[in-house]
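Every protein chain except one is present and positioned as in the full complex.
Note that the chains are named A, B, C, D and E in the order they appear, and that numbering of residues resets to 1 at the start of each chain.
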Amino acid sequence: MSNPMLSEIRRDHIMNLLADGKRIDGRGTSDLRSITFETGLVESADGSARVKIGKTDVIAGVKIVPGTPFPDTPDSGVLTTGAELIPMAHATFESGPPGEDAIELARVVDRGIRESKMVDVSKLCVTPGEKVWMCFIDIYAYDYDGNLFDAANLAAVLALRTAVVPGEQYGLGENTPLPVTCTPISVTAAKIGNTLILDPNFDEEQISCSRLTVTTDDEGNFRAMQKGGKGSITLDELRQCLDMAVEKGREIRAIIG
Amino acid sequence: MSNPMLSEIRRDHIMNLLADGKRIDGRGTSDLRSITFETGLVESADGSARVKIGKTDVIAGVKIVPGTPFPDTPDSGVLTTGAELIPMAHATFESGPPGEDAIELARVVDRGIRESKMVDVSKLCVTPGEKVWMCFIDIYAYDYDGNLFDAANLAAVLALRTAVVPGEQYGLGENTPLPVTCTPISVTAAKIGNTLILDPNFDEEQISCSRLTVTTDDEGNFRAMQKGGKGSITLDELRQCLDMAVEKGREIRAIIG
Amino acid sequence: MSNPMLSEIRRDHIMNLLADGKRIDGRGTSDLRSITFETGLVESADGSARVKIGKTDVIAGVKIVPGTPFPDTPDSGVLTTGAELIPMAHATFESGPPGEDAIELARVVDRGIRESKMVDVSKLCVTPGEKVWMCFIDIYAYDYDGNLFDAANLAAVLALRTAVVPGEQYGLGENTPLPVTCTPISVTAAKIGNTLILDPNFDEEQISCSRLTVTTDDEGNFRAMQKGGKGSITLDELRQCLDMAVEKGREIRAIIG
Amino acid sequence: MSGQTDMVLVDDNGIRIDGRTADQHRPIKIEAGVLSNADGSAYVEIGKNKVLAAVYGPRECHPRHLQNPSKAIIQCKYNMEAFSVSDRKRPGPDRRSVEISKITAEALEKVVLTELYPRASIDVYIEIMQANAGTRCAGLTAASVALADAGIPMRDIIPAIAAGKADGHVLLDLNKEEDNYGEADVPMAIIPSTDEIVLLQMDGNMTREEFDRAVSMGVAACHEVYELQKDALKRRYTAKEKEDDSDE
Amino acid sequence: MSGQTDMVLVDDNGIRIDGRTADQHRPIKIEAGVLSNADGSAYVEIGKNKVLAAVYGPRECHPRHLQNPSKAIIQCKYNMEAFSVSDRKRPGPDRRSVEISKITAEALEKVVLTELYPRASIDVYIEIMQANAGTRCAGLTAASVALADAGIPMRDIIPAIAAGKADGHVLLDLNKEEDNYGEADVPMAIIPSTDEIVLLQMDGNMTREEFDRAVSMGVAACHEVYELQKDALKRRYTAKEKEDDSDE
Partner (left out) sequence: MSGQTDMVLVDDNGIRIDGRTADQHRPIKIEAGVLSNADGSAYVEIGKNKVLAAVYGPRECHPRHLQNPSKAIIQCKYNMEAFSVSDRKRPGPDRRSVEISKITAEALEKVVLTELYPRASIDVYIEIMQANAGTRCAGLTAASVALADAGIPMRDIIPAIAAGKADGHVLLDLNKEEDNYGEADVPMAIIPSTDEIVLLQMDGNMTREEFDRAVSMGVAACHEVYELQKDALKRRYTAKEKEDDSDE
């Protein structure tokens, strides 16, 4: 990245391959990289998952603690999502409070989970108006090779699906599984020149002009979307993204079971 | 401002005119620019006013919310004033938390309102020691062409005079006008060379060495003062400023009714 | 410091002297500088002390206020230590929130006080689980000529020994002396080349590679230690430091009575 | 989107609580050139939303490490004023405003000829005086006009509006009640000459068919907003000419 | 100023609760050269106020963008120590201390020959060890002496003191009770050689006549403070000479 000429050559190479429908890592335009995951790896968390999509490596941990509900939703638990692009994950990431990229990432993941009503917050009330369960999802990137959105979404969703409400720890009854209703899956496409590809890696993200993340629920309905990047997408490209989000969402659901 | 020679020429021009008792915009030394204002423009606020003094353009909004009183004044409402010199208002203003200029501005406006006892905080108690009305005044500069002190004071005062305590919104009784006792008016003079002028515009402020803001109440008594700038004022100049503050305060009160 | 050649010469000079067991200010390697102190100088504090070790000048003030206990220690008072290396104290100190040096300083002082159980926090409970005394120790450096650790520790300890729990101010009974059980004393050694010296001054600290602070209690037992600096210490040097910490700790206890 | 309410948001005749039909936007008012110091500015009202936008630039880019040697960068600050919402908003940026600032700047990139101003910064400030569902679209609509008012070369002007869903109906330009109690919100912005999308978000619950309808409705409405943006700029130029004439 | 109390602050004989008459200041102690590292320093007590001031400079100005090519800038940090007030003060600058730092630096500008040190910074640090009404004046009084102690060329030394009003009386140098329960406070600072005002604030409620009286009282008292400042510097110079002699 630091050598502009090299990156220029790399860019041309990627573009030339794409003109033939090929990608630098051998994938077809709508192929995902291999997805692996491990859940329950952090015992101090109430739910945790580490997800690798290709070389991109993300962890999500869930902590569930008693707290005060918001005044306008006195009977509902509270959901909060944070993400940190720590400097461990890439030479370009800097220490410090989350920047706009980390904030957007957290908010898009949060939106998919919140809008799909994946977590049944109505069941997270202890005493109406006084005490509810607060569910904190914290996401850290360990290795960044593109497509943090889908990796972070998947890690958060898997952490939630395996999370336990720690009633015993706080003298609030038994430990019970976190009430979860569905599995929102995001699928991110990137546009390079006039080609759409799925699951972009780092090099592809660097030269892509637009990004579209689409989150579907178990029925294939849309729950969240986010267009990013300094370019545009046509209405036709949008339709393709929607088709692929439904199809690949189904594939990913099959992978995680 | 960026061209030092131009600003030198401008400076000399202003000084030469002032030597003849004239100002670049045609005013006499103690003339104010035209003052216009609009109140109630922000429905989401409990009181609001936008004030223009010449091209200087300031908005103030009041929000009144229930809160906990200070331990040493359990029966009193709470008054808080903030000001932001947002980058919209001038090319030299920067984003970020309020700097020393914005803080001084807010504190001088606050002092005039607080010390004149304009807002009768004793009537803003709901339950002694437990719940009182907190009155937040927030001021934003939209366009800065000098004399933010008087514009901000006027906007805050007009917003307060038209503010309503939103009892209904919080189930705390009827909506009632904010109890207001008087109209503190600040008048700011600037010293350029050995000449005092009122209501300085941006160019005049740039070359003035001292500033004096004097806030009077309806009786013409003094409620707040603030000398600013890196120069001095003589005792004689102080007297002139006090005279003008009383006289112009009366004029401005007549304008706003 | 700004002239690299001068500091090189100074460095060589200090090293040459040390080779003969001498120091630039005439002390032997294990001599402390003169220690003077004044307690009770700040009436607004509940305890205060200003300590000078040579030209190093530090103040510590204690404020004791009612507050809420931590959930896991409902019957215990709370102890908090802060330190600021304000720019008044040295040309290299900068304004702003405490940096890593100030944080380390505060935490090492805190550790000596906390681990020696100097303050009997079990006697600082007002209402179990609800109200306890919070004891804030705030340390400011006024003049920095080396060995802030021992000066800050001593100032904090003397401030605590003379502190009063201000029951009357808060309507919580009589004023009583802060319950104090012992006098933790820290002794700091620095390693220059292969020589250990005690109570390093600024010039010595600049060229030392390692630092070891050892805090003992009245019995000469160890309560806290902290190795600092980018060098190492041998096991033999460690033993010497421990010996000296016990011996000099006794000397300092004698000085402060 | 809570999607839970006993409130009837659309009646049996398809009429919404503020009297609109499904594909009507709220009254819109756009004014260009409303501030003195800024290089360009605009004021936009959409229903009860009141929004100011100002543009400074192209100007020197601070901090320097953000400079791009081959083009100008667009920096945007979207700010909700403390009194613009029902509960007082604490001053300063929160995570929501950081996200909106980012996607607003990105939406503008495609139409501004940034390549004309290497190393420069074009700074866009959006102030929300009063918020009532739809501020990000109102802000972007205003920012576009302010950029044009600043005389910055652009391929096109960007209009923005939201579509959404409430009470089971796909609706244009949700008002606050529809936003609070409805089922989905889809803010979007397009380049009118090509119908390319430069801003798109969605949250809630929509079938493919509903979403397609929302996008069609939004694109059509963007063209209406576009006409109002151009009108505002025309009025501004006319006024400027008059000023210039009277200066002679 | 609350202006509301049943407390008698001035008795029938015009005597205040601490035994002073209306135009008497509290006991003042000034000492110059009290620190080692700082280029200049001073310690001031006014009643129960205890204040340290230190000066570094002229030295290189950081951050660079604050440098003035034609003169030195004066930067001031006024800081209340955590234990200096009745309730513990949270460390770090608050809005009050930012304002005081600003007006203190501005007050010093007029007397320091900043034009001798282009691009440099003269840094003034004021630490409030104990506060009891009047710390800004004590701080500025100390800062002036510290600047002189640092050998920085000055046109004059600045004394500061407050006048005010309590129990209906115009009083000099309010103590804490008078400040809390009184009706007005007028901190001020002057250039003694010309009686020009370099710092002036007022809050409370005063008629023109009362205010004029307060200013006269304050100006007169500033001249008294000035004598104490000069005494402190003389003692400092004498002590320095002795040090120099004994060094030979």
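Throughout what follows, a contact is a pair of C-beta atoms (placed from the backbone, for glycine too) under 8 Å apart; a residue touches a chain by one contact, two chains touch by 3 or more.
From a predicted model like this one, the values you see are computed outputs, not experimental measurements.
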Displayed chains contacting the withheld chain: A, C
Residue, one of C:T36, C:T68, C:T92 or C:N221, that touches the chain absent here: C:N221
Contact with the hidden chain (one of C:T127, C:T176 or C:T234): C:T234
Residue among A:A89, A:V119 or A:V214 touching the omitted chain: A:A89
Residue numbers in subunit C that touch the chain omitted from display: 100, 103-104, 106-107, 111, 114-116, 212, 217, 220-235, 238, 242, 246
Residues of subunit A (touch criterion as defined above) contacting the omitted chain: 41-46, 48, 55, 57, 59, 61-63, 65, 82, 84, 86-91, 95, 97, 136, 138, 140, 142-145, 169
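Throughout what follows, only the chains that are shown with their structure count from here on.
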Common touching chains of subunit B and subunit A: D
Geometric centre: closest chain by C-alpha means: B
Length of the line joining the C-alpha centres of subunit C and subunit D, rounded to whole Å: 58
Chain-level touch network, classified as line, ring, star, complete or other: line
Those chain pairs that satisfy the touch definition: A-D, B-D, B-E, C-E
